[in-house]
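== chain A ==
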Amino acid sequence: MRLKERPKWQELLPGCVIDEPGNSVNYKTGDWKTLKPVVDKQKCIRCGTCWIFCPEYAYEEDEYGYFNPNYDYCKGCGICAVECPARCIRMEREEE
Partner candidate 1 sequence: MVEIRFHGRGGQGAVTSAEILALAVIEEGRYAQAFPAFGAERRGAPVLAFTRISDEPIKIRIGIYEPDIVVVLDPTLLKSVPVFSGLKDNGLAVINTNKGAEEIRKIEGAKGTLVLVDATKIALEELGVPITNVVMLGALLKGKPELAKMELVEKFIAERFPKLAEQEIKAFRRAYEEARVEG
Partner candidate 2 sequence: MIEVKRPKEAFLSVFAYRMAPKEELFTRGHRACQGCGAALGLRHVMKAAGRNTIVVNATGCMEIVSSPYPYTSWAVPWIHVAFENAAAVASGIDAAIKVLKRKGKLDPNKKINIVVFAGDGGTADIGLQALSGMMARGHNVLYVCYDNEAYMNTGVQGSSATPYGAHTTTTPAGKVKFGQGYWKKNLPEIAVAHGIPYVATVCPSFPLDLIRKVKRALELPGAAYIHLFAVCPTGWGIPPAYAVKAGRLAVETGIFPLYEVEYGRYRLTFDKKLKPVEEYLKFQRRFRHLTPDLIKTIQERVDAEFARLRVMEEATNRPDYRSVSGI
């Protein structure tokens, strides 16, 4: 059942059970960041390092095998930029 953020007491399941597995995907953490990763696909070797080390799994693989950051979830930690063996990820200011 679709749970509300501010339910009435009658709308809670017994014991506040949550019966929508993994529904935190509806909660966007993308607005936490001040810096965002930008991938230079010219240099990218499609190794997946950014994807494996992202605590948010914000990187999504596209049909060409590239991994692209999903800014809805990326918190801007910058691990990908540090770990990328091809040095193809740059952290840029969010507002730019």
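Inclusion criterion for the candidates: all candidates are chains of the complex that A comes from, given by their letters.
Keep this in mind: a residue touches a chain if its C-beta (ideal position, glycine included) is under 8 Å from a C-beta of that chain, and two chains touch if they have at least 3 such contacts; residues count from 1.
Note that this is a predicted model, so its numbers are computed, not measured.
Student: Given the complex, what touches chain A, 1 or 2?
Tutor: That would be candidate 2, which touches chain A.
Student: Can you name the residues of chain A that touch candidate 2 in the complex?
Tutor: Answer in residue numbers: 3-5, 7, 16, 18, 20-29, 32-33, 45, 47-49, 51-58, 73, 75-79, 81-83, 85, 91.
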